[in-house]
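Note that one protein chain is taken out, while the other chains of the complex remain in position.
Right after this comes chain A.
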Amino acid sequence: MSWEKEGKEGSLLKWYDIMEAEKYEYTVGPAGERFFQGLKENKIVGSKCKKCGKVYLPPRIYCEDCFTKIEEYVELKLDDAYLDSFTTIYQNDDGQKLTEPVHIGLLRFKGVNGGLFCYLEGTPKKGGRIRVSNFNYPLRISIE
């Protein structure tokens, strides 16, 4: 296929440039600040809609269904945590083989909307208790 052929640099008229802003500085928002402050205290914080009772992770300042403002923040219990899915990555974005495969898990909590992508340490398996070994974002978790 054509993309496998080697191109002849310089044989065609070309113009090289880059296209990006140098960098971005994002704000995490009021709910995001509660979430990241919580992680510093080894807590996972969600937010709860007082109208429908839905709990959001990561926390939000509004309920996507009721559209009302959320002001209540709740600490989620690791007893309710479970691994919804996981995957194992063998190559990096450039297609090179990683020296160690990386496991990524989707961490969720019973009765909570949303979840968090985490690095998964040890051997992934179904069921089992979730342990968080590192609360710095992105979280590192393992299954006991």
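Going forward, a contact is a pair of C-beta atoms (placed from the backbone, for glycine too) under 8 Å apart; a residue touches a chain by one contact, two chains touch by 3 or more; residues count from 1.
In this text, contacts and distances are computed from a predicted model.
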Record-based protein name (UniProt) of the chain missing from this complex, from "Hydrogenase", "Lactate utilization protein C", "Acetyl-CoA acetyltransferase" or "Indolepyruvate oxidoreductase subunit IorA": "Acetyl-CoA acetyltransferase"
Sole contact to the chain not displayed, among A:25, A:41 or A:79: A:25
Touching residues on chain A - with respect to the absent chain: 15, 17, 19-33, 60-62, 64-69
